[in-house]
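Every protein chain of the complex appears in place save one, which is left out.
Per-chain numbering from 1; labels A and B assigned in written order.
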Amino acid sequence: MKDTYEPYVTEDGRQIGGVLMEMKNITLRFGGVVAIKDISFDIREGEIRAIIGPNGAGKSSMLNVISGFYHPQEGEVWFKGEKRKPMKPYQVAQQGVARTFQNIALFEGMSVLDNVMTGRLTHMKSNLLQQVMWWGGAEKEETANRERVEKIIDFLEIQHIRKTPVGRLPYGLKKRVELARALAAEPMLLLLDEPMAGMNVEEKEDMSRFILDVNDEFGTTIALIEHDMGVVMDLSDRVVVMDYGKKIGDGTPDEVRSNQDVIDAYLGVSHD
Amino acid sequence: MPDQLLFGMEVALNGLMAGVLYALVALGFVLIYKASGIFNYAQGVMALFAALTLVGIMEGQVPFAHLINAIFGTKIHHLGTPIPEMLDPDVTIAYFNTEGAGWISWLLGGIGNFFIWPINNFDIVLALIFTVFVMIALAWAVQRFIFRHLVNQEPIILFMATIGLAYLLEGVGELMWGAEVKTLNVGLPRGIAEGVESVTEGWFGYGFFLSRLDIVAAVIAAVLVTALTLFSQYSKQGRALRAVADDHQAALSVGISLNFIWILVWSIAGFVALVAGVVWGASSGVQFSLSLIALKALPVLMLGGFTSIPGAIVGGLIIGVGEKLFDFLMNPIIGGATENWFAYVLALIFLIFRPQGLFGEKIIERV
Partner (left out) sequence: MFYREAGDFKTSYVDDSQTFPISFDRYRYYFVLFVAFALLPFMVDDYWASQILGPFLVFSIAAIGLNILTGYCGQVSLGTGAFMAVGAYSCYKLMTGVDIWYPAVCDGSRILFFWCSGRAEYQIWFQLPEINILLSILLSGFITALVGVFFGLPSLRIKGFYLAVATLAAQFFLIWLFNSASWFYNFSATGQITAPDTFVAGVQVTGAETQPWALYMVCLVFAFGCAWMARNLTRGSIGRRWMAIRDMDIAAEIIGVNPLKAKLTAFAVSSFFIGIAGALFFAVVSGTAEAGDVFGIQTSFEILFMIIIGGLGSIFGSFAGAAFIVILPVALRVIGTEMFGWPSEIVEHFQFVIVGALIIMFLIVEPHGLARLWQLAKEKLRLWPFPY
């Protein structure tokens, strides 16, 4: 297994660095069901890494392992060159991993602005006493974070719905607000769980553009799960292919496309 | 056997009797919760309401008499004759004598009397049937005017709505029948069960004190619990009920009427409430505190898991026995009235270690 990589620059001028996160021999079971079986792969700094596979392949479980929501029975997660201790999801988030969800998980009782502000919570440190008094520490912190959030709101073009309650928004916009919330955390690693599920072609184009822009402008490392093969192949630098909880392919989109196992998994082949 | 142990056993046995009643009330909760996801806080008040209605009908009271009197300045109170007396047939069958006999004849006689009683007390049976109709009407009204408008709301909203329902029902019940403490006499036996006393006297040399009412109540509750379990497991409606509990949408799509099922479970819960109300009302009078006793069913549910019928039964027994034994053991040390909180604290401690309850299913959380 390769431990480190030489940094390089992609054709479109993005800087790809060393290994940011590495999954080593991850196995995850729910009772007797094996969701993920002995999978290893890595995510490099600055790249867009896709995880694809048919339904039930274990992609979402993989993402949940990365964000600390599921704890694998075997295997190690390495982040920033250190082995990650078993941690709670919020600790993972505090380390700089943010994510979006397959079924939108926005806070329905709050406005768009407040939702995006929750993305900043890992950066807001003022204590209870400062909060109670408000003037001074808390207000200053609030304003500083608000400025950063407004930049992201501008970037994702959702200024006009800033004060709208999230519950009233259409699906496509909700997805964008969710992305905004994840970006507000200024994560080192951004996980996107089917960012384009249920979108029409235009919305997909918009979303692809935002993903590329995020990667380009903020240099954020992105790992995403997606069903739309066309989008995946266009967006990502490298692709992991999963099937029945196992890894069956790993490499650049072109390599994966010509991999016989991957073709079999997607086109179907008799299992005998 | 040492005295202390015998006393303990007696206390535990009494607790067991109370536990069957807790299980009965808890069962009302479980049924509604399984079928509609509503945690019905009003179950206790429904028992009060049922008991009030039964007393009212038996005494031939005019509903809302106080209110009518207050508004129109009239002085109506009762119908000319209590309704049951108008219907009272002249049939009486002699009861089996079970006092002082050996335990087999005591048991057989008890079962025999169980069947003779309704014939002798035809009037009471009729009043009971009347009350059942009132409870079904109530079930319909609750479904039609409250929960039909709250479909798909969060469980906690539904819970708070049932708290509102409890208040409403209590107010209506007392407006209808008056708030004074009433005695409910449906002819359930009273006093000490001499049979048990003499039998245990023979076994241990110490006669256990058990109230006959408690024994009858436990038998009724056990019968009801069995019947309800069989109903929900083997009847067609029971199967539909479980289907609704599992998935509303799917149940709808195979042609089950949600509305019907919900009215059905509320009716059953109303019936269970009636039984509980009768039994408790007979022992301590029909009054507001009746609705509070039913609160005891809550820790029973927490212990047993909200969705499990066996859980409700086992939970009820554990709490019934537990609180009596705890009181027996701790009374000399920390004083009385621990029954007020013991069940809750026990359930709380238990939940911290097993959040899904004894028989509840473990929930795998998903994102």
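Just so we're on the same page, a contact is a pair of C-beta atoms (placed from the backbone, for glycine too) under 8 Å apart; a residue touches a chain by one contact, two chains touch by 3 or more.
This structure is a prediction, so every number in the text was calculated from the model and none was measured.
Colleague: Looking at the whole complex, which visible chains does the left-out chain touch?
Modeller: Per the contact definition above, the missing chain touches A, B.
Colleague: Of the residues A:Tyr8, A:Trp134 or A:Tyr171, which one touches the chain left out of the display?
Modeller: Residue touching the absent chain, from the options given: A:Trp134.
Colleague: Which one touches the absent chain: A:Tyr5, A:Phe69 or A:Phe155?
Modeller: Answering carefully, the residue with contact to the hidden chain is A:Phe69.
Colleague: Which chain B residues would touch the chain omitted from the figure, given the whole complex?
Modeller: 39, 66-67, 70-71, 146, 149-150, 153, 155-157, 159-161, 163-172, 174-175, 179, 292, 295, 298-299, 301-302, 306, 332-338, 340-341, 344-345, 347-348, 351-352, 355, 365, 367
Colleague: Touching the absent chain: which residues on chain A qualify?
Modeller: 67-69, 88-90, 92-94, 98-99, 101, 105-110, 114, 117-122, 124, 126, 128, 131-134, 138-139, 141-143, 146-147, 150, 181-182, 185
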